[in-house]
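These notes concern the structure reproduced below.
One chain of protein is taken out of this complex; the other chains stay put.
Each chain carries a letter (A and B) given by its place in the written order, and its residues are counted from 1.
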Amino acid sequence: MNYTGLLDWIERTFTGGVRCRLDAARRVSEVDCDRGALAEVCRRLFHELDFAFAGLIVEEQPQTWDLRYVFCGGPEAGWVHVRVEAPIEEKLFPSIVIESKIPAADWHEREAEDLFGVRFAGHPRLGDFVLHDDAWQEAVEPMRHRFDAQAAIRDRKPRADWRPRRVVQESGAFMMPIGPKFSGVTESVHFQLETVGEDVIRSWTRLFYKWRAIEKLAEGKLAEEALLIAERFAATTAFAHGLAFCQAVESIGGSAVPRRAGVLRVFLAELERLRHHAGAIREICESTALAVATSQAALREEELLRVSGELTGHRYLFGLLAPGGLLTDLPTPACEGALRRAQTILARLDDLERQLTVSSSFLDRIEEVGVIWPGTARAYSLVGPVARASALRRDLRCMQPYSGYESLQFDVPTEQEGDGYARLRVLFAEARQSVRIMEQAAAALEDGEVYRPAPLVAGAALGWTEAPRGATLHWVRLDGLGRVQRYRVVTPSFTNWHSFHLGAEKFAFQDFPIILSTFNLSVAESDR
Amino acid sequence: MSGWVLKGISTGIKTTAYPQRPESAAGVTPGLPVGGQFGAAAADLAQRCPVHALEEARGAVSVDYRRCVHCYRCVRGAARPIAWQSDYEWAGLAGAVRTEDAFGQAFSHSIHILVVDAGDCGACLNEVKQLNNPYYNMHRLGFFITPTPRHADILLIVGALTDQMRVALRKTYEAMPAPKRVVAVGACALSGGVFADSFVCAQTATDVLPIDVEVPGNPPPPLAILHGLLVAVGRKPPASLLSAPP
Partner (left out) sequence: MVSLTFILSCFAACGTGIALSLVTPPKRQGALLAWAGGIAAIAAAAAGAMTLVSGDSFTRALWPLPGLATLTLRLDPLSAVLVLVTGMVLLPSSIYAAGELRGGSMPGRERAFTIMSLALAASIVLVLIAADALLFLLAWEVMSILCYLLIASARGEHDAQAGSAYLLLAMGEAGTLAAALGFLLLATHAPSVEFAALKSAAASLSPGARWAVFLLTFFGFGVKAGLVPVNSWLQGAYAAAPRAFAPVLAGATLNLGLYGILRVNADLLSASDATIGLVALGVGTASALIGILYATTDNDLKVMLAHSSIENVGIIVAGMGAGMVFTATGHPVLGSIAFVAALYHLTNHSLYKALLFVGVGSVEARTGTRDMDRLGGLIKVMPLLAAIFLVGTLAIAGLPPLNGFVSEWLTLQSLLRAAELSSTGAKIVFALCGAALALTAALAVTCFVKVFALTFLGMRRLPPEREVSEAGRPALAAMGLLALLCLGFGVLPTYVIALLDPVSVQVSTSSASEALVPPFFASATGDHGLPPAFAAEFHDLGAQVGQAVLPGRGLVVLHRGGESNPVVFAMSSSYMAIALIVLLLLTWIVVRLWLTRARRLARGERWDGGLRRLLPEMTYTATGFSNPVRVIFDAIFRPTTVVDTRETVAEHFRNAIRRETERVHLVDRLVFRPVRTTTLRFARLLAAMHHGKINAYVTYAFLALLVALVLLPGS
């Protein structure tokens, strides 16, 4: 179904209370509906047309709440933004988790309630999500414009009798706490594993220990300053996030970046993906304690970090992006040199993959472990290698091409089993595709400028990239002076963390760190 | 099984010669800006820094390394770009006064490190993880990572301390037996980095714990973190965290 077809379908299906608008330049269809029709519209998009639920954007306008449910179809249908408005005093909206049976929206609704105070009728788990109940009092609502940080901190009254919810009712069941500080070098996150001794019957993840409130922090900053936050809140995939932010700002101004900048952006994004995947492979080998494989993968990651550092000056590609292009040009010979080194490194990665596939002791630990079924992947709208390993072939570089990906040839590797081994195979295959894209990009490099300043215009737009961990969305609203009014980030880790507990259940304790490493999730990216 | 052994042996030795000899391979460090004399252009240059790491005084620009977030705005797109050093021995002393519990000779070649993520973006933590790869191999220097504070000598903090991690950080520090040292790694841990203005990052690690060694950078490369650990056990002299022109 293409854009116009979609609009016709909507107008036919919903006779009243729904208005559509197409923004062909930005490939967005905006569907405005009232609260009564919201659930039905979402249900049809998600279940009948098989659109992915990408995120919920809540904006507090002076008189109204503006909720924007973002759905993503394929390359022809584009983005669909289902917008609902309500007067600012009325904070109750229908819950599309309950009424449209879209589990993917669960955490988005919880976050909106915690940060804005917007309530969703029928949702049974609102509260104690971003703001921990044993650290903050009720009704803090930090994302509201009227929020007073000093007062909130002064009037701190956390719940002294907070207990985690217990779901398992079996005699002798107990909860095994992990974290927030656990294991050797890990991010801070808390798990509760409910068990009667051997198998994990139910697992619960408590995120947002690392919540830095970047969406609030960015408000009032110039776009260039907010870009620094976009790059650095999840810096292992800094370039992908920075690129999504820049594309959002460029989309607001309606400008296009110079061709050389676009090609270089693709080159660097794939270099980052290659380096990130080497690191993810290292983590998986490390979790199974296969020391030589871990060292081999670690060597590749460090070599790629050095390639990145030598080419751009920074190992994690900071300081290159700007809205309108790149801050500095990278000479073509240097790029070609980096490409040659990347190809050598890829050959060694392929060696590693060959050797891992014949190590039965390694495979025993990741095969049929941490399984995410295709139905679950679809219901939770998972993204990235996790989704693609569960037969959900969704990649924003194909579904919504940006920065020139539409003219490049590459495969999107997909696996069917949804277990740890499938996710590992996807990582190796994507590394190969990244080098393939880098080869095409290096060959397509022509001389030219790399920066054309974007015009200062008020407006809002969505920027997106397929980050190494999956689809990431950055929604930016600027005022006429180039200051950020609203910054919303939906990250792949946030989406995929939502399903992690399902992968970890019904396995023994010893499998837990391995399952965690195969999901390749970032707490910093999720917590923002 | 033998395939892995052969693979390991055939890879050879990749380890850097640091700290015996300096490491000069490309891409091991992002470097840091160097303070200098800029005359009339000094004020504009200092204005370009979004985190106020550049201070201008009478035409001289000095750099506070604790704040630098590697945005490169003082180099890229600047009329008079700042000078750049490609070093990595950046760690300085933070001045925590510890009168008793001297670390002593016993700890200089055998240290157990506990790493706490106070709100890190992932890059500093990833650089810490590189310390165990064959290129850096901190085990040969006697540094080990331990998962429990009961065995730890050094607490290594990465990340801008968030409000919801304060209790955990404090508890971790108190669970460590004396003698202990604290090493803060990365601009976010030292000054909050780009998150300093967030209401949940109002307190930095310095406000909560006594810090002994500070390693600037965003993120500091593995060699800089290694230097910081060597400074903490007294095997290397500390560097200055402020670069001012003479």
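The definition used in the following text is that a residue touches a chain if its C-beta (ideal position, glycine included) is under 8 Å from a C-beta of that chain, and two chains touch if they have at least 3 such contacts.
On a predicted model such as this, the values are computed, not experimentally measured, just so you know.
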- Query: Out of A:G78, A:G117, A:G179 or A:G309, which touches the unshown chain?
  - Reply: A:G179
- Contacting the left-out chain in the complete assembly, out of A:R125, A:R156 or A:R354: A:R125
- Missing-chain contact, candidates A:V18, A:V84, A:V97 or A:A112, resolves to A:V97
- In the complete complex, which positions of chain B touch the hidden chain? 148-150, 167-169, 171-172, 174-175, 177-178
- Over the whole complex, note the residues of chain A touching the chain we left out. 97-98, 101, 103, 106, 122, 124-125, 134-135, 162-164, 166-182, 188, 190, 192, 195-198, 201-202
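Rule of thumb we're sticking to: only the chains that are shown with their structure count from here on.
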- What whole-number Å value describes the gap between the mean CA coordinates of chain A and chain B? 28
- chain B-facing residues of chain A, complex: 132, 135, 142, 149, 152-153, 180-188, 208-214, 216-217, 224-225, 228-229, 232-236, 238, 279, 290, 292-293, 295-296, 298-299, 301-302, 305-311, 313-316, 318-319, 327-328, 351, 355, 358-359, 522-525
- Message: With touch defined as at the start, can you tell me which chain B residues reach chain A in the complex?
- Response: 3-5, 7-8, 11, 14, 25-31, 50, 69-73, 76-77, 115-123, 125-130, 132-136, 145-147, 149, 159-160, 162-165, 167-168, 172, 193-195, 197-202, 218-219, 221
